[in-house]
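Apart from one protein chain that is not included, each protein chain of the complex appears where it belongs.
Chains: A, B, C and D, in written order; residue numbering restarts at 1 for each.
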Amino acid sequence: MTQQINISQIKGRVTRNKIYKGIFILAISLAMLALATLLYRILSQGLGYLSIDFLKNYPAPYIEEAGIFAGLMGSVFMMCITAPVSIILGVSTALYLEEYATQNRFTRFIQVNVQNLAGIPSIVFGLLGLTLFVYLLAMGYTLIAGALTMSLLVLPVIVVASQEAIRSVPKEIREASIAMGATKWQTIWRIVLPASIPGIITGAILALSRAIGETAPPLIIVGAAAAIYTIPDSFLSKYTVMPIQIYSWTARPQEEWQFVAAAGIIVLLAILLCMNAVAVWIRNKFQKRY
Amino acid sequence: MTAANVFSIEDFNLWYGNDQALYHINMAVPRKEITAVIGPSGCGKSTLLKTLNRMIETIPIVNTSGIIKYNDNNIFEKKQMVEELRTHVGMVFQKPNPFPKSIYENVAYGPKIHGIKKKNVLDEIVEKSLRGAAIWDEVKDRLNQNAYGLSGGQQQRICIARCLAIEPDVILMDEPTSALDPISTLKIEELIKELKKDYTIIIVTHNMQQAARISDKTAFMLNGELVEFSDTDQIFSNPKDKRTEDYITGRFG
Amino acid sequence: MTAANVFSIEDFNLWYGNDQALYHINMAVPRKEITAVIGPSGCGKSTLLKTLNRMIETIPIVNTSGIIKYNDNNIFEKKQMVEELRTHVGMVFQKPNPFPKSIYENVAYGPKIHGIKKKNVLDEIVEKSLRGAAIWDEVKDRLNQNAYGLSGGQQQRICIARCLAIEPDVILMDEPTSALDPISTLKIEELIKELKKDYTIIIVTHNMQQAARISDKTAFMLNGELVEFSDTDQIFSNPKDKRTEDYITGRFG
Amino acid sequence: ACGNAPNETENEEKETKNEANASEETSEETELSGPVSIDGSSTVLPIMEYVTYEYNQAHPEVEAVLNSSGSGGGFKKSTVGEIDFSNSSRPIKDEEKAQAEENGITLHEIEVAYDGLSVVVSQENDFVESLTVDQLKQIFLADGSATKWSDLNPDWPEEDIIIYSPGHDSGTFDYWNEVILEENPMREGENTTLSEDDNTLVTGVKSDPYAIGYFGYAYYIENENTLKALAIDNGDGNPIKPSGETIQDNSYSPLSRPLFTYVNVDSLKEKPQVYDFAKFTIENAGAAAESVGYVALPEEKYQEQLDEIKELAGK
């Protein structure tokens, strides 16, 4: 019975480990390669059309005067509403489900419901936003209607990610806090939330990246403009967002507009990178491995 | 408020789901003394301890019957606020469980959640508590470092300091020195004896010498039952129950 | 392969980032004997132990210098497969760390990854290891239950059983009994003495009595230095270093 | 708002296409402000974007907002009075008219430009130069007889005809459906590809020598070096290729079509900025069309429409 373990077997396992490591590296390289190809194409097309004026100008029918300012500001203002609304709603929902809800049918129903919402295509949220915010709540085709539609759209992603993050906080440190006479909410606020911030932020960034980069269709339905010459000055302003401007440029027959669109995409990616940088910073600042 | 006993436990039973873990416990914990709970692994020591500050309620499958009075009030009564109970009944756990925060924040946590905000007061409490846990000298220069960078023993002493910071009436300790070296253990034992002047201490330990050294009363548990509970001297010199004797003399199991 | 010493450590240093945790360690661990490592909390006992099977490498900020030979081969050499080393050098940790699997699966894990698949062989290994860890009787009826339902002491004994299952050459134990009651401790101590016949054992402990009871050699560490290393009898009866003497007699700190 | 004057003159110098009367009118009405909302066809969008942009240069105080939710989407909003202008690549439908009437809304039709639906093949296609309308029917109708090029002409290769068509939901298809398919079902299945995005159709056709497709003139002009526009014979034995002239004088028939914007008559009457914008649109639509790849209407046609709206607005 002693030492049924022989060396050649270990060698085989170690080799297998090496092979798989190679496969894993290959996989991640493939993903990076796809990203690199995409970026290369965009950069090579768009860089030449990028300038300060491009950032400052409103949409225009002439390539040299066209700019993304309206979309840029629209997207930024929209994020200023969507991010807090969806993060507060999403994290709250996750907290309710993980910390307060008792395991009953209603809880399970909310859970299934949230996951199901994540799968509903953005265009359907557009239809909802139109019915609910634009008409029923009489907001009209305004920034707030668009932003709230977006908030609902990204909500489920934030909920699911936050739940995972909250769940992974070890129960020992929760117990420690509760044993100090901390109330449930104090424990959540001071211990659970800080410990789960990295996960929550990751989820929120993924979700908001989606909100900022994607989904021209639902916003077209809730009335984001194709061309506009003002930037929002209130919740009830008309607005446009970057993806819509970019999409309308790509639809032009003249090839050069594709390059303008690429320049727009570069701006969008730059913003995305800034958001990710903030996320990374937060994550590194707070990340603890237990 | 002036009852002789801090806790009196009356015919207490506890189940994890369908498995009964505590059987008919009757026990009165005297004020300002050190009560040790000993017994073999799995006999229910931790379970009993966690019941006293109702931490056991964080496990949803737990059911109980019987009464536990803290200062003459049944702790299971509706009007008894569990947070208040836990302010008076502090706890130190078996596995070190510092928060993923700085050493300072770990110790200041208790006072902070109870509304103490002044920086200088907090500073003082932190220092005092860390000294009390015999770790001040080791960490005083790195109070802002994360507590996770410390060794196991250091972490546990941070946890003890954290508990001392809210100056509870009763301190429950679940094998608090099992991760400590003898010197720190000695310091903690001395500290416990010191604290006895003002506080009631209930300590679970697998170390009979420790129980004998520091406690006034000792409870011996076996398979969820309280076999014997009396003065430490008596338990160790002249146990009434055969099982206690066997356990103490190591003839057991 | 027949060197008298299993490990020989030569001028070994270790840093966590910029903080040096081990200083110029020189030490030869004899084959088929029990070597105890004692010292106050934070002195580097766990660090030294984890270095011997290169588990320390899972902490990325660690840097080392010096040589550690296992059976005459430097364990840090490229061609040395770390998995092979760890198969020969098993480890039991301070905090119980069972897998979130059934008790059976926990113990069968090691043999399984090493290619043992026959059900009856596995069954046998599992039973033998659980008996060895003095927990067979408690769990034999619930081998398929999750190991997390056990108490801390029970969990630790499962972890010991898990280590025994791959029958290593050397067993590193980091305060293996610090979460156990005396009876289990005694059983484990007996087991350790039993295992000595075939295996080399290095045990970190904060319990000087334990070191005195079971070990052949004792190493005393302080602040990352190996202060003294010789026969246990001599260390406890006639220590050469003043600091060792102070520590052993409790005058220390 | 008076401070705009220097800007305008500058603008005028640069944009010689802006007729003198435009600047004359605008300087009269420097007090204009308020919103103008425009929505509808994506086909008309480039023209209206040009107009809106130029208008904004002249009247920054007026908040013109341009959306693009399709001809149908535009009418959905205009027939309930949500917007002032509704762009469309097809004439308003009867049910939409009825809807508007129900809500007490009158929409006035303005033609802004012509588009010539161009039937194209790849430059690599070296056998076909022109097709008759009947041949188009054979190709595109569900029960048409031609599935291979050789079915049309025995000299042509015996290869499947690959069809690229705008999606059924576009104004472009609507027009094609009316004049070529005559409301009969179009061929579908294996060798038919539909896309809502004209650029993707261009990509499809140019990569396959046996492909045929159709889309707006602008997309052909921009891809002249990879695509070949076919001359279309509408039955008189005289195939005509699409060009600025043939589209404008309607000799490229039946595939040249007008593009519209519909203005809400109440807005026209009550909101001076809407009236001004409508006027500006008509005055500048020709230049806009040429600049973005469509074909301007004859000058007199614009003049006629200008008179019409002046009358409607009571000026």
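Simple rule for what comes next: a residue touches a chain if its C-beta (ideal position, glycine included) is under 8 Å from a C-beta of that chain, and two chains touch if they have at least 3 such contacts.
To be clear about the criterion, contacts and distances are computed from a predicted model.
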{"item": "Protein name as given in UniProt for the chain not displayed, \"Transcriptional regulator\", \"Na+/H+ antiporter subunit B\", \"Phosphate transport system permease protein\" or \"Amino acid/amide ABC transporter membrane protein 1 (HAAT family)\"", "value": "\"Phosphate transport system permease protein\""}
{"item": "Per the touch definition above, residue among D:T106, D:T193, D:T226 or D:S253 touching the missing chain", "value": "D:T193"}
{"item": "Selected from A:I191, A:I220 or A:A263 as touching the chain missing from the view", "value": "A:I220"}
{"item": "Positions on subunit B where the hidden chain makes contact", "value": "84, 87-88, 111, 114-116, 120-121, 123-125, 128, 165-169"}
{"item": "Residues from subunit C at the interface with the omitted partner, ascending", "value": "53, 55, 58, 60, 83-88, 90-91, 93, 95, 97-101, 106, 109-110, 113-114, 146, 148, 159, 162-163, 166"}
{"item": "On subunit A, residues whose C-beta touches the chain left out of the figure", "value": "10, 13-14, 16-17, 20-21, 23-28, 30-32, 34-35, 37-38, 41-42, 88-89, 92-93, 95-97, 100-101, 108-128, 131-132, 152, 155-157, 159-161, 164-165, 168, 170, 183-185, 198-199, 202-203, 205-206, 209-210, 212-217, 220-221, 242-243, 246-247, 250, 265, 268-269, 272-273, 275-277, 279-280, 284, 289-290"}
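The criterion applied here is as follows: only the chains that are shown with their structure count from here on.
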{"item": "Innermost chain, where centres are averages of C-alpha coordinates", "value": "A"}
{"item": "Approximate Å spacing (C-alpha centroids) for the pair subunit B, subunit D", "value": "82"}
{"item": "Centre-to-centre distance between subunit D and subunit A (centres being mean Cα positions), rounded to whole Å", "value": "37"}
{"item": "Between subunit A and subunit B, centroid-to-centroid distance (C-alpha), Å", "value": "46"}
{"item": "In subunit A, residues with contacts to at least two other chains", "value": "none"}
{"item": "Where subunit B touches two or more other chains at once, by residue number", "value": "95"}
{"item": "Contact set on subunit D toward subunit A in their complex", "value": "35, 42, 45-46, 49-50, 52-53, 56, 60, 63-69, 197-199, 216, 218-219, 221-223, 288, 291-293"}
{"item": "Contacting residues of subunit B [partner subunit C, same complex]", "value": "39-42, 46, 94-95, 138, 150-154, 157, 175, 178-187, 206-208, 247, 250, 252-253"}
{"item": "Contact set on subunit B toward subunit A in their complex", "value": "53, 55, 58, 83-88, 90-91, 93, 95, 97-101, 109-110, 112-114, 146, 148, 159, 162-163, 166"}
